[in-house]
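Note that one protein chain of the assembly has been removed; the remaining protein chains are unaltered in position.
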Amino acid sequence: MTSLMKKLMLATAVVAAPMMVATTASAEGEKYILVSHAPDSDSWWNTVKNGLALAGDQMDVEIEYRNPPTGDLADMARIIEQAAASGPDGIITTLSDYEVLSGPIQAAVDSGVDVIIMNSGTPDQARKVGALMYVGQPEYDAGHAAGLRAKGDGVSSFLCVNHYISSPSSTERCQGFADGLGIELGNQMIDSGQDPSEIKNKVMAYLSANPETDAVLTLGPTSADPTLLALDENGLAGDIYFGTFDLGEEIVKGIKAGVINWGIDQQPFLQAYLPVVVMTNYHRFGVLPGNNINSGPGFVTADGLEKVDLFAGEYR
Amino acid sequence: MSEAPSPALNGDERIKTRSRFREALIRPELGGIVGTAVVFTLFLLFASDSGMFNSQGIMNWSQVSAQFMIIAVGACLLMIAGEFDLSVGSMIGFAGMMIAIFSVTLGWPVWLAIIVTFALALAIGALNGFIVVRTGLPSFIVTLAFLFILRGFTIYFPQTIERKTIIGGVKDAAEGDWLAPLFGGKIFTGLFQWMGDAGIIAVFERGTRQGQPVVDGVPMLIIWALVLVVLGHILLTKTRFGNWIFAAGGDAQSARYTGVPVNRVKILMFMTTAFCATVFATCQVMEFGSAGADRGLLKEFEAIIAVVIGGALLTGGYGSVIGAALGALIFGVVQQGLFFAGVESSLFRVFLGVILLFAVILNTYIRRMITGER
């Protein structure tokens, strides 16, 4: 029995150790929490984390990054409530589903926490929940702009590889693209899942079943990287029109190699960096820009890739 | 029920008298009780000034724990009856989506949408159970199939009908409905208003709700959790049916030979799990006003983990609803508490794994003591 008790105490100590370390590592100054909707597996958010960390360092404020591990938005609502309960100076959060998140965000605002909406959501929704501002790229508009551009390049059908089908903003990108092209979305959007080999095989299967497809649209590195491999394998690389949202190392290489025609950069770095800077200055000096900030869309093509190349996956 | 054995019964020299401590150890709830004490002690020490124990913070981890409790009760009873249900998480997504489609897309009254969804969920639970008892296949496989089937429908239906994967507007549809508040409402609002006025709990500092308490009542979610735990506990320990649940999971064949309707028990337990998942889903949909295709991901494992932390054996035949509820409480408090303590969120999984491992080792040890095997 005694050995059991010893084991119990040992286990407790092991478990508790990281907690004690973490609690002592808090800095002085304002505290801001960034809540995202991204599941743990989404690598794109690394840039956001880096931007957040850099802003925290430069402004000398305490920052924290939170996300629902599985991408469940109901869990995210709880995280926002929790963030509000811990009494930070401000919360920076995505608004990927207004219905689910508006309640907790509004409650946070009303209990005295300043909120900036980043990434997902619309400027209109941000205003409705009482946020200071919106920093990001309106998804539908970005998709629409991309669609218009593709139309000009002669595209009339496409495949949208949606790796995050449960997020409305992902679907909006595809829908906007279809509307920009002036065609029905219909079955051209596939639910690819998050697993790279699954995505690759689904893309190959779709393209061999629908050989008349003009273009491929991916929604980020998660779907773009495997799609690049798929196109390599079925020989369509460089032949089929390929546009993607967001940037990443492989995407940059793809653009350089001419496989990807363009990438839509919403500059996630700014989405995390700017809100921290804006809020810190607001809390320190009471100054606040009078408008929302559009961090994107910017089309990145083979021209002018130098900086992007240098910082891809880190700050770009 | 344990009375001290009378001296006359101690005639057999082979029976060693057991210490009280050992006696106390042979309870399925033990792990849960110890764990709860440890977890609360730690967080009181390391996170007491972080907002974890103010009204908002308490409500936060209570709600998360209550969610786990609701599905843990079903999973616990089913596990004691000797089966698993891996489709719990998908059922949460599916049931929520059905309510949203019925009430928003089809325009049915919300009470009807809720009732039909419950009926549908119970039917799917019964089908799960029926397939398991009829084919004799492991429930692990059968419900794994339903994990995919239900999740697939949860994505397919809204996508084909509404071209999106989240259906909102349930809150508006539920306005004035008589059944919806039973899941999405709050009670004791007067008490909380009074506490807010008296300055005991925090109130909103600005906005339209200025002066109102930040925590303005106990959500029905928590009431459901408590009611289900109490009912589950009574059912399991105090009724004939409870004895049958233990028997069905302990050794189905022996139970059959003594006349226990094992198949019926198992099918009913699958239906109970489905019921609990639907309660979870309904509360969530009513609170957030929308149903999403990604709701409930991985919740089946969270339910099973809570049950195992609570002392139930994965092999069935042994466990406790109270234990499972404590397991859910530990789970919820740790998950939310690590945040308050300022721990990097990815460490939550490490913590969870350690607790799980520890709970399983403790459970195995306890079982060996019960059955006397070595």
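Think of it as A and B in the order they're written, each chain with its own count starting at 1.
In the analysis below, a contact is a pair of C-beta atoms (placed from the backbone, for glycine too) under 8 Å apart; a residue touches a chain by one contact, two chains touch by 3 or more.
The criterion applied here is as follows: contacts and distances are computed from a predicted model.
Participant: Not counting the visible chains, the remaining one has a UniProt entry; which protein name from "Fumarate reductase iron-sulfur subunit", "Fe-S cluster assembly protein SufB", "ABC transporter ATP-binding protein" or "MarR family transcriptional regulator" does it give?
Facilitator: In UniProt, the chain excluded from the picture bears the name "ABC transporter ATP-binding protein".
Participant: So which shown chains sit in contact with the chain we cannot see?
Facilitator: B
Participant: From the listed residues B:105, B:159, B:243 or B:263, report the one that touches the chain absent from this view.
Facilitator: Answering carefully, the residue with contact to the hidden chain is B:243.
Participant: Any idea which of B:88, B:255 or B:271 touches the chain not displayed?
Facilitator: That would be B:255, which touches the missing chain.
Participant: What does the interface between chain B and the hidden chain look like in terms of residue numbers?
Facilitator: Touching the chain left out of view, chain B contributes residues 1-3, 5, 9-12, 15, 18, 234, 237-240, 242-244, 246-247, 250-251, 253-260, 313, 317-318, 367, 370-373.
Throughout what follows, only the chains that are shown with their structure count from here on.
Participant: Distance from the CA centroid of chain A to that of chain B, rounded to the nearest Å?
Facilitator: A distance of 32 Å separates the two centres.
Participant: Given the complex with chain A, which residues does chain B contribute to the contact?
Facilitator: The touching residues are 21-22, 25, 34, 38, 42, 46-47, 50-52, 54, 56-57, 59-60, 63-64, 155, 159, 163-166, 168-171, 202, 204-210, 214, 284, 287-290, 292-298, 336, 338-351, 354-355, 358, 361-362, 365.
Participant: Flag every residue of chain A that touches chain B in the complex, lowest number first.
Facilitator: 1, 4, 7-8, 11-12, 14-16, 18-20, 22-23, 25-26, 40, 64-67, 69-74, 77-79, 81-87, 97-100, 103, 106-107, 109-112, 130, 165-168, 171, 175, 185, 191
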